[in-house]
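All protein chains of the complex are present and in place, except for one that has been dropped.
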Amino acid sequence: MSFEPKIVGFLCNWCTYTGADLAGTSRMKYAPNVRVVRVMCSGRVDPTFVLKAFREGADGVLLGGCHPGDCHYQSGNMKTLRRIPLLKRLLKDMGIEEGRLRLEWISASEGERYQRVINEFVEQVRALGPLNLEVRKALPKKSQATA
Amino acid sequence: MPAATPFLEVADALKEYGAHDLDLCYQCSTCTGSCPWSFVEPLNIRRLIRLAQLGLPGYEGEDLWKCTTCASCQVRCPRGVAIVDLVRSTRAMIGETGLIPQSLRSALGSVKGEGNPWNGKREERNAWTESAGIPRFDPKKHEYLLSACCMPSYDKRSRRIADALWKVLQAGGVRAGVLGPEESCCGEAVRKIGDEGTFTSLGKSNAAAFEKAGVRKVIALSPHCYHTFKNEYAAFGVKVEVHHASEIMQRLIFEGKLKPHKKLDRTVTWHDPCYLGRHNDIFDAPRAVLSALPGVTFREMFRHKKQSLCCGGGGGRMWMETKRGERFSDLRLPEAMAVGASVLATGCPYCVNMFEDSRLGLEREDAIQVRDLAELVAETL
Partner (left out) sequence: MPYKIGVYVCHCGTNIAGMVNVEEVADFARGIPGVTLSRTYKFMCSDPGQALLQEDIRKNGLDAVVVAACSPLMHERTFRRAAQEAGLNPFLVQIANIREQCSWVTEGKGAATEKAKALVAAAVRRAREHQPLEMRRVEITPSALVVGGGIAGIQAALDLADAGVQVVLVEREPSIGGHMAMFDKTFPTLDCAACILTPKMVAAGSHPNIKLMTWSEVEEVSGFVGNFKVKIRRKAGYVDHDKCTGCGLCIEKCPYKADSEFEQGLAKRKAIYLPFAQAVPNKPIIDKNACAYLKNGKCRVCVKFCEAAAIDFTQQDRVEEVTVGTIVLATGFQAMDGRRIPELGYGRLPGVYSALEFERLNNAAGPTNGVIQTRDGRAPRSVAILHCTGSRDENHHRYCSRVCCMYALKYAHLLREKLPEARVYNFYIDMRCFGKGYEEFYKRLQEEGVRFVRGKGAQVWGGAEWKAMVPAAAVPEGLEDHQLVVVAEDSLLQQVLHVPVDMVVLTPAFEPRFDAEEVGRRFLVSRGADGFFLEQHPKLAPVSTTNEGVFIAGACQGPKDIPDTVAQGSAAASKALSLITRKEIEIEATTAHVQDELCSGCRTCIGLCPYNAITFDEARKRAAVNDALCKGCGTCVAACPSSAILARHFGDRQIFSEIEGLLSL
């Protein structure tokens, strides 16, 4: 059996999560590998969420937010955008390929795009293979946060 | 008319041949009303599409061969139907049953045997380049391959265009060479006539020739070759940078490498060739070149840019007889004269050929001149 990657998606409530729902109401089929955490805004996605996901067994992480200018909270997505290079560098230092993290702007009306992105990303991560176990173990354990 | 029963298998088969958009047509009639034939002896392309949608007899009728693949309809179709592909696919499907018009068969035979549609010998393909002293392409010495189309090899009028272009390229310091007799027709017309098989073998043989010679960049004299190399040769693994002669001339002038200085003192209009303009959106380069020529007064014809009138020579019509009075080129010269032009300039050997032919039918043959852009530029050097 081919490798089935596990992917965690952090989707903002207003655009991408709604777009994912639209893919559902339109009965668009896509790969089952992505499991979603709903956040109010992509700006809420703390880099530690991403590390946590990799540590807990994810082979890929998808961040989904509103298109630039369309963020429900005006500019949360821009903050996310700015965090990405930092995060990628962090991942690289830890031995995690850049291709395992993907940021996509998907609006509430782009169900079809959501379907395409999911299928593409699953294939992308599948091609990278499972995340190295050693790497996973070495990730910081910060799971019981202060909050 | 007797009742008919739809035969959708025919429509399905057409789609397999490439008529992908067939069902998108919503029968608005824009195409028929936009077709240059609507000025003379209308071609009802919409009706052909309708018949094809239902697979009813008539879709393969004589009208199908009138289409010059000029794309006047296609650029306006509100549903974005690739109408030229519909025509090509329909021709390809019925071509397999041998229903190609007689007059096209000899051109096809010549392409298959000699690699050109003009019944010329393959060995003679390079006679003109040798007498003009154009070197064989050598990747170490040359930046560009000059692909001059089959016409200059076998047609005197076209040869003048090629000579002029060579003169211009040399004056501009462009390092270019030509291929030998291993070069074949690009296959554009062949494909539009519906002979996919021959098109594929031409494409493969040219691809091999490009590869062997180490070609990276091509200057095409004809928009038809330009279109085919640029948009259709990827299927044969060809990855070259393609430029039309007008683009190169524009660049040379812009960069100051080419300095047109002799005054022309003529009023010039530009005929946008279908495969340069509508098919490939090159409208500005030739106009920029004309505006840089000393002594040229430029006039636009009524039908210009996307609305340009087809010369009537595309889609295989070059080899088919069109009645006087129905030839688009016969309409074009008076239009040019009506806007006060003494020179009808264009950038395609087919167009030049069609217009020269029409010019002979004028009351006064010298009322207007027909020139390729390269010929005008050469005159100013």
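Chains: A and B, in written order; residue numbering restarts at 1 for each.
Definition applied: contacts are C-beta pairs under 8 Å (C-beta built on N, C-alpha and C of every residue); 3 or more make two chains touch, one makes a residue touch a chain.
Worth saying up front: this structure is predicted, and the values here are computed from it rather than measured.
Annotation: of A:Gly24, A:Gly95 or A:Gly129, A:Gly24 touches the absent chain (contact as defined above). Touching the chain that is not shown, out of B:Lys66, B:Lys192, B:His243 or B:Arg303: B:Arg303 (per the contact rule at the top).
Of the listed positions B:Ile83, B:Leu331 or B:Leu376, the one in contact with the omitted chain in the full complex is B:Leu331. In the full complex, chain B touches the hidden chain at residues 26-34, 38-40, 42, 44, 46-47, 75-80, 302-303, 305-307, 309, 325, 330-331, 334-335, 338-339. Considering the complete assembly, chain A touches the hidden chain via residues 6, 8, 13-14, 17-18, 20-21, 23-25, 27-30, 32, 35-41, 43-49, 52-53, 56-58, 69-70, 72-76, 79, 83, 107-109, 115, 143-147.
Convention: only the chains that are shown with their structure count from here on.
Taking each chain's centre as the average of its CA atoms, chain A and chain B sit 50 Å apart.
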